[in-house]
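Omission of a single protein chain aside, the complex is shown with its protein chains in their original locations.
Chains: A and B, in written order; residue numbering restarts at 1 for each.
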Amino acid sequence: MEHLQLMGAYILRRLLINLLVFALITVAIFMLVHAAPGDPVKMMIPPDQLNSGSAAFIAAKRHELGLDQSVFLQYWHWLDNAVHGNLGYSLVSGRSVTSLLSERIGPTIELMGVGLALSLLIAFPLGIIAAVRRNTAVDYAATVVSLGSVSIPAFFLALLAIYVLTLRFQLLPSAGMSTPGASGLIDLLRHLLLPALILGFGNSGPFMRYIRSSMISELGSDYVRTAEAKGAGPIRVVVRHTLRNALIPVLTIIALSLPGVLAGAVVIEKVFAWPGMGQLAVSSVQQQDYSVIIGFALIIAILVLLSNLVADLLYTVADPRVRLR
Amino acid sequence: MRRHVIAGAALTAALLAAGCSGPKSTDNTSSNSSGGTGGAAGTVNVYLYQEPAGVFSPLAPASGPDGQVMSFIYQGMLGVDPQYKLQPILAESFDVSKDAKTFTFHLRKGLKWSDGKPFTSKDVLFTYQLLANPKSTSATAGSFAAVAGVSAFISGKAKTISGLSAPDPDTFVIKATKPNYGLVAQLGAINIMPEHILGGDPVAEVAKDKFFRSPTVGIGPYTFVAYKPNQYVQLKANPTYRSHVSVKNIYLKPLTSDVATAQLGNGGIDVASISPTDLKTVQGLSNVSVKESLGAGFIRIGLNQSKSMFKDARVRQAFAYAINRKQIVQSVLAGKGVVQSSVFYKDNQPAGLNQYDYNPGKAKELLKAAGWDSSKTIALEWIPGQRDRDATATIVQNELQAVGVKVKLTQVQAAQILPSYEKKTYDMVLFGGGNYAVDSWNVDVIVDCGQQFPAGGNIVFFCDPNLDKLLKQANSTTDAQARKNLYDQAAVEENKQASYLWLYDPKGLWAVNDRIKGFVAGGSQEANFWDPGSWSISS
Partner (left out) sequence: MTAVDIAVAPARRSPARLAVRRFVRHRIAVVSVGVLLVVVIGAVFAGPISGHSPTTIDLFHIRASPSEKHWLGTDSTGRDVFSRLLYAGRVSLGVGVAAALIAVVIGTVLGSLAGLLGGWVDQTVMRLADIFLSFPSLVVMIVVAGILGPSVITMVLAIGLFQWPTCGRLVRGVTLSLREQEYVQASRAVGAGPVWLMARHIIPAALPPVSVVATLGVAQAIGLEATLSFLGLGVQPPQPSWGNMLTDAQSLTVIRSMPWLWLPPGLAVAITVLAVNFIGDGLRDAVDPRRS
């Protein structure tokens, strides 16, 4: 009972700290955007027409966008709106940022989800085999592969994959989420496979190393030796016992790796023209659509803080010995 | 272990299902399951080079893809064809008074909006008044400064604009403050909005009317059906259009140019603009032809003449001689473009202008005569992103270096360009765009002494009173031949003075599936579609 109370207090404290950090981040982002050069309203008019007649338009638009108020007032209004779910409007298309983000978040979650799944599918077998066959050629090969996954830039791997699979062998499409005119699960999977595979491969390295090292330490422990003495093969032992113990730590690692997976997704979405949040972020950065950039930065901040919170909780669940200071 | 695998698979499946119900729509009728014989009967698939903003409104700031969609569903009194001639559209003819101050448009009789309501001059008057009124947040209010009565209206002294009037349901009249023949080209092709739908909105609210996100009532050959973000804009034939439209459905699809090129090959896309890089690939496709058309805007480098180093015309001429523009067109544009050496569009130029053919020796001579300080480094700024401009910037730097001018390349963002004009801080700026083809008067805004930024578009702060006089005289002349003579003289004058470092006029390249008849290529990837109502599909 006391444990639960302690945990509750701990969660509350972490939540409050996270909210404070989040608020500070929003202030920082807002200030940063206002330090940016240029006037987004003036950019809406071609230079040929920026004469006295357009002065009235500029004034009206600035007033509409609230740009004629002091920075603090603007921040306050923005915060007020944000809390109510209104993140402002895109400077390029005028659509609400919330609707832009919400229609893009689905494809990104798909990509990240499948990518993460694939990365575990790669990392688990490799990690286990490397641990079981420690210090042999297989282990070294696995190490090389895992180092390769973090060293080779994802966009280069993507270009190579496009070269081989799309152009040489015409197996898989190289862009977009669906073939115009076609729809259905098979078509989606064909478009999803390549980007998810590359995203997954890029994230598999650290997982593989973690699984390998935790397997190695488990394999050296008493109960494993006992089971081996009783005649069970190492892999069976591993599967039966250690994975159950490793589940929560692995989930923790997964939670902590989410921001990194998102970063990978941003680049991959750009190369494969996958219509997700990452592609929106890159194009809004290129078009200097500040409202969307701020909205995107907020999502990142939320994701990071949430994943940290989840990881913290998992730590306490996994190991009650952790002092809930 | 098995449990975890099953859980993982279930999770993945759930995520996939969640994504499936999102942006993927299932009612896409132009199915392409046969993948090779082209789209469904009566449907044309058109490539959009960029995702539209989704606001299809003449009041909104100009946006390429939205404008392209509007060219199917809106029309103006006049239209500009790909040869940049004004053609009668909703107006069957127009007259210009002898003093070039009054323009009378005679609208076609008996036209109807797609909801059956009659089209009259009331709609035209409503549209023009709204666009001229800054309170409506019209982005183009500035171009109405030349209309009589506008300044009185803006300052509040007058309730309406005296220069815009509709004396009867089939006539619309524009009066200019001064003789201004070019006003027809500037104001004659504006898309007309339906007064019976938008007339009730207060002026400050019209622009936000939901109508513009779904303009289902129109007077063009097609009407708007739906816009699915990241997927397509869907249009259908307008039954009340004044002539028969044989294509039943149009889908405009924002794609990457790579996907579009691939889709051209398998029939998923019928019409697409392409870049010179992909020209060979597309020419290799068997059922696709490539059509081209010269652009209306020119790629040029502005030399900041508020700085003393560029005030001498010899320096500007030297720069023109130093650049091998013919070779740039050959290499960078795969030959699809023309060298530009004048502020006037090719067809509007007189014969015999100096084309400033590549001559580094002459360039060095002129620089020496003008006393150019070759220890100075000047900065060339531009907004990166378009292949041809990026390559051109590098080439210009190299070739100017070869004649002793040190150039530093500076990539900038759009937000930084305007302040550099306002503060007159830039040295050289590479940019393109503009429309100087329809009427030669359009060039005045970028070279006139009185149009120096921010009063107008003359961002190079060029000033030649002789040129201005000739231009203004030409614009006040109603007689076509006399006007041409005056513009020709102006062209010779500007050619000598080299107001900008003109580079080239790129051609718009369009790939069309051979089953589509009647398609006419526009001058650039963002050009509006001309007369799409006359397209037909041959089986």
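Criterion: a residue touches a chain if its C-beta (ideal position, glycine included) is under 8 Å from a C-beta of that chain, and two chains touch if they have at least 3 such contacts.
The shown structure was predicted, so the numbers you read here are calculated from the model rather than taken from an experiment.
K.L.:
Touch partners of the unshown chain, restricted to the chains that are shown, please.
P.N.:
The chain that is not shown is in contact with A, B.
K.L.:
Which residue among B:P360, B:P384 or B:G518 touches the omitted chain?
P.N.:
Candidates B:P360, B:P384 or B:G518; residue touching the omitted chain: B:P384.
K.L.:
One chain is left out of this view; which of B:L107, B:A207, B:A262 or B:I516 touches it in the full complex?
P.N.:
Checking the options B:L107, B:A207, B:A262 or B:I516, the one contacting the hidden chain is B:A262.
K.L.:
So one chain is hidden, and I want to know which residue out of A:I109, A:A142 or A:L262 touches that hidden chain in the complete assembly.
P.N.:
In the full complex, the listed residue that touches the missing chain is A:L262.
K.L.:
One chain isn't shown here. Among A:T26, A:S90, A:T108 or A:S174, which residue touches it?
P.N.:
A:S174
K.L.:
Name every residue on subunit A in touch with the hidden partner chain.
P.N.:
So the residues of subunit A touching the unseen chain are 21, 29, 32-33, 35-37, 140, 143-144, 147-148, 150-156, 159-160, 162-163, 166-167, 174, 256, 259-260, 262-263, 266-267, 270-271, 281-282, 284-286, 288, 290, 293, 296-297, 300-301, 304-305, 307-308.
K.L.:
On subunit B, where is the contact patch with the chain that was removed from view?
P.N.:
Considering the whole complex, subunit B reaches the absent chain at 257-258, 261-262, 275, 277-278, 280-281, 324, 327-328, 330-332, 384-385, 387, 390-391, 394-395, 397-398, 409, 411-413, 416.
What we mean here is this: only the chains that are shown with their structure count from here on.
K.L.:
How many angstrom between the C-alpha centroids of subunit B and subunit A?
P.N.:
39
K.L.:
Sort out for me which residues of subunit B touch subunit A in the complex.
P.N.:
Contact set of subunit B toward subunit A: 1, 4, 8, 11-12, 15-16, 18-20, 22-26, 28, 30-33, 39, 45, 51-55, 60-62, 134-135, 137-145, 150, 154, 204, 229-230, 232, 251, 253, 255-256, 258-259, 263, 268-269, 385, 413-416, 418-419, 421, 433-434, 445-446, 451, 453-457, 459.
K.L.:
In their shared complex, at which residues does subunit A touch subunit B?
P.N.:
For subunit A paired with subunit B, touching residues are 36-40, 42-57, 60-61, 64, 90, 92-95, 103, 106-107, 109-110, 113-114, 117, 120, 174-183, 185, 188, 239, 243, 247, 273, 275, 286-288.
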